[in-house]
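With one protein chain removed, the remaining protein chains of the complex are shown where they sit.
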Amino acid sequence: MKNKQNLSMLLGIVLTSILAIIFLLGSFFGTQDPFYINMANRLSSSSAHHLLGTDHMGRDIFARIVYGAKLTIGLGLLIILLAMCIGLPIGLLSGYIGGKVDAFFMRVIDGILAFPDFILAIAIAGILGPSLTNIVIAIVLVKWIVYARVVRGLVLEEKQKEFVLASRLSYSSTFHTIRLHIIPQIFSEIVVMAAIDIGKIILLISSFSYIGIGAQAPLPEWGAMLNEGRSFFQVHPSLMLYPGIAILLTVLCCNLLGDGLKGYFKTGKRRNLL
Amino acid sequence: MIGSRLSQLFIMIFVLSFLTFLLMKITPGDPIRSILKVDDVSVTTEKEEQLKKEYGFDEPILKQYGEWIINVVQFDLGESLISKKPVSELILERLPATLALAMGGLTVLFLISIPLGVVSALYENRWPDYISRWFALVGASIPSFWLGLLLMYFFSLKLQWLPMMGRGTFAHFVLPSFTLGIAMAPIYITLLRERLITILESPYIEAAKARGISKRRILFFHALRGSLIPLITMFGLSLGSLLGGLSVIEILFSWPGMGELIVQGVTQRDYPLIQGFIIVIGFLIVLTNLLVDLLYMVINPQVQQGKEARV
Partner (left out) sequence: MKESLLSIQNLSIKTKDDQILLKEINLELNRGEMVALIGESGSGKSITARTVQGLLASNMMVIGHVFYQDMNLLALDKSNHHQLLGSEIGSIFQDYRGSFTPYIKVGKQMVETIRSHYSIGKKEARELSLHVLEEIHLDSKQIFHSYPFQLSGGQVQRVAIGLALALRPKLLICDEITTALDVMTGEAVLNAIEKVRKETGCAVLFITHDLVQAYKRADHIYVMQNGRIVEEGSPEQIRCEHQHPYTKKLCSCLLSLPGENHLQTYQGAQSI
């Protein structure tokens, strides 16, 4: 198992580096404007001018993919950060304080968890209208719970361990000892979770955009690009090819890194939410 | 145990529907105006007032909600703002298609994940295991709709073996089901593999070997059965993403199911439809969770017996 995880880590780093270089270079040195419409040049193939050709509106595909990378990855990170900002404190407090507060939060969380994220996204998109912002809100609202849960579980575990020590130490140092112990424990678990979660979130965002309730045209979000390219599928399949590959490679990076980190931190089987 | 779960879920449905209801009333994008626009009627204040009365929008919120609940219980989910047809009719029309696709996808899921998971566990750290795990890794990274596109491209466009869209013959059924099944498989393969490996190392498997029971029998009747439990739990938890996956694939293959319907509803801001959909889906999820719980009890006798005191 260790072997595979080391391999994953290696591949993950290599792939991430390659993608990062492509995206960064494209971003700083790209000559094309991802939004510039040029109907005369629509649906062209790869050329020196347009590395991956143009789409149905004459826009440079490569530039759009690079822009989409910034969009997608940026949003993925944003969502994770927001989810953690909400979830971690709540989980920490809930676990640490325990008692009625904890019980209350757990009821709320279990209630929300029972409901699928897709429904929530539909509901929010339905009410507030389909847009990228709203989907982001929907996803954050569901994701924070997972983090709260995990952190709470960790806190409870540490509390149990520290309880024994606490009887020997003075009360105030228990607080600090827990703080000192929990943070490193949490760090490894959360990082692994987050890495894999970013991948999942990217898939979610692109799925929602693909069916039209997420990013709207002309935003070059990869899922939205695939949606736009639908009608030209038979004529110019590369419109469907490149954004899809971009999604695949990016999420693959996340999964590889997450898998590799798992081995690195030696976490894994213990933390099963089942 | 089931009772509290049920009540929890029902509460959730109603809270969600109430919130939907509430938010609908206070957000921009006045439904009255959009109805009027759809009907291509010029927007005047009188017309607005008239419609408001018609739809009962001028009454206090709780009353509206109460009326709505009463209707729901009688299976009246209101009318679609856009198509003017009863929501319940629209949903029922599309439900069989979605269920069929779900069944198809689940079948493919079974057919893929169980053999791969078993092979992976039996040949742990040898090449069948590696292939299986890399398949799971890539499978978990690929967007399901893109996978569908690829399959569509090869099997419909290039090879012309299967039709591209719509529903009709069994051939239409193949590609969407496969896409759904393959999209869901990775996580189950990983889970099954892990669980099976743990079980195969347990003392009672060794004891079964020592009793002379054939390895095949041990695998199928002892080991596999034990590993089903987390799979079922996982299934229960992933109903939400099943739904998401269904919708995406329905849109991709123009499969006339509920997913397609609701996405249309969202883009057209068809509130009654959205609300009705949430209720129906919520109900279906409660039902499925119940079934999963029951299944769980059957497979895991320890739950059944409540770990009784010793005989």
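As written, the chains take the letters A and B, and residue 1 is the first residue of each chain.
Convention: a residue touches a chain if its C-beta (ideal position, glycine included) is under 8 Å from a C-beta of that chain, and two chains touch if they have at least 3 such contacts.
These figures come from a predicted structure and were not determined experimentally.
Although it is left out of the displayed model, the omitted chain contacts the following shown chains in the full complex: B.
From the options B:198, B:267 or B:300, the residue with contact to the unseen chain in the full assembly is B:300.
In the complete assembly, the contact with the undisplayed chain comes from B:226, out of B:226, B:265 or B:282.
For chain B, the residues in touch with the chain missing from this view are 202-215, 217, 221-222, 225-226, 299-302, 305, 307-308, 310-311.
Convention: only the chains that are shown with their structure count from here on.
Mean C-alpha positions place chain A and chain B at a centre distance of 21 Å.
Across the complex, chain B meets chain A through its residues 5, 8-9, 11-12, 15-16, 19-20, 23-24, 27, 29, 125, 130, 133, 137-138, 140-146, 149-150, 152-153, 157, 194, 230, 233-234, 237, 239-241, 243-244, 247-248, 251-252, 259, 262-263, 265-267, 269, 271, 274, 277-278, 281-282, 285, 289.
Partner chain B is touched in their complex by these residues of chain A: 1, 3-4, 8, 110-112, 114-123, 125-130, 199, 203-204, 206-207, 210-213, 223, 226, 233-234, 237, 240, 244, 247-248, 251-252, 254-256, 259, 269, 274.
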